[in-house]
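Every protein chain but one is kept in place in this view of the complex.
Take a look at subunit A:
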Amino acid sequence: MSLLTRNVVRTLVQASSRNIHSTGALNTSKPEGRVTCTLIPGDGVGPELIYSVQEVFKAVSVPVDFEPFFLSEVNPVLSSPLENVVASIKKNRICLKGILATPDFSRTGELQTLNMKLRNELDLYANVVHVASLPGVKTRHQNIDTVVIREQTEGEYSALEHETIPGVVECLKVITETKSLRIAKFAFDYAVKHNRKKVTCVHKANIMKLGDGLFLKSCEAMAKLYPTIEFEKMIVDNTTMQLVSNPQQFDVMVAPNLYGNIIDNLASGLVGGAGVVSGASYSAEHVVYEPGARHTFSEAVGKNVANPTAMLLCASKMLRHINLLHYSQQIYGAIQNVLKDGKVRTKDLGGNATTDEFTKAVIYNLK
């Protein structure tokens, strides 16, 4: 009995104290050195948001240089060739990206969008969206802290569609074991690294028994390697209902492509919308930081009203990734302070401050 209690206690202690120790640290000495980062402003309000990031970086002299590329699918004439952008990201390994607009009709007849091409070129398979309630942002639910991890190189986004006979279109959804195992492992490793307790696999294996079945099976197989992380599975329709009624129950969620996309947007809506949620796409070698809910907000172009929070949070996360933890915390703290004060709010959060005013408020709050 005593042996049992000791084991249980030890397991609990380990579960709470065992965490990943990053190589970055706060306020400690470090050799000087500059980092280059690829920059894709994107369509819509993207350039305005990026400008905000650059202003904040300038204010604290962050040792990061940008390598800007204009990449756009709706403006193909002005767009840099994809190869150049890919080469730059391969060299720098990090990228800050606005959102690329995707038209409903393909002019060239190609089914793959520019976003998909970029992801496939770099094998950016894992999209991570951190949905967290922010201070001072009024929403229906409080204390949400969920991470949505989405496979984004296969599934419904395989760009394999064809019309077999007129009036009948087939769209192929591809699920492979290798990629499912890979994304499942990513989710669990993310949970271990960030001290999270639970991973929820979102699926529809009751209907798509083979495709989603394989995804679910891969997640279950991977869960066995992580005895300290709780594993749970949930059908996608139920997940959406649970998210709008009781979103606090979720910790880390892992989903195939389309479900992940829907959950990203739904969850973003819960904490204040597309302007405040940051995301990142990972491959083994590279990371592309971009806002979590992908909307270009093209109706607000030039009006100076877009909320730069999401892009600033992306930048802060990027700095953490490249071991510049001090700058990362500084910027993160400033954003928190501005939102908490609630005096400077952009239109989407119920205020009437401009993008510039918000940026200035963040700079003013940098310590």
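Note that in this section contacts are C-beta pairs under 8 Å (C-beta built on N, C-alpha and C of every residue); 3 or more make two chains touch, one makes a residue touch a chain; residues count from 1.
Everything that follows uses one rule, which is that contacts and distances are computed from a predicted model.
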Listed names "LSM complex subunit LSM3", "60S ribosome subunit biogenesis protein NIP7 homolog", "CLUMA_CG007502, isoform A" or "Ubiquilin", with the criterion being the UniProt name of the chain not displayed: "CLUMA_CG007502, isoform A"
Absent-chain contact - pick from A:Ile322, A:Val338 or A:Ala353: A:Ile322
Per the touch definition above, residue among A:Ala87, A:Val244 or A:Ala284 touching the missing chain: A:Ala284
Positions on subunit A contacted by the hidden chain, ascending: 3, 7, 10-11, 14, 18-25, 28-33, 35, 93-94, 126, 178, 181-182, 185-186, 188-190, 192-193, 225-228, 280, 282-287, 321-324
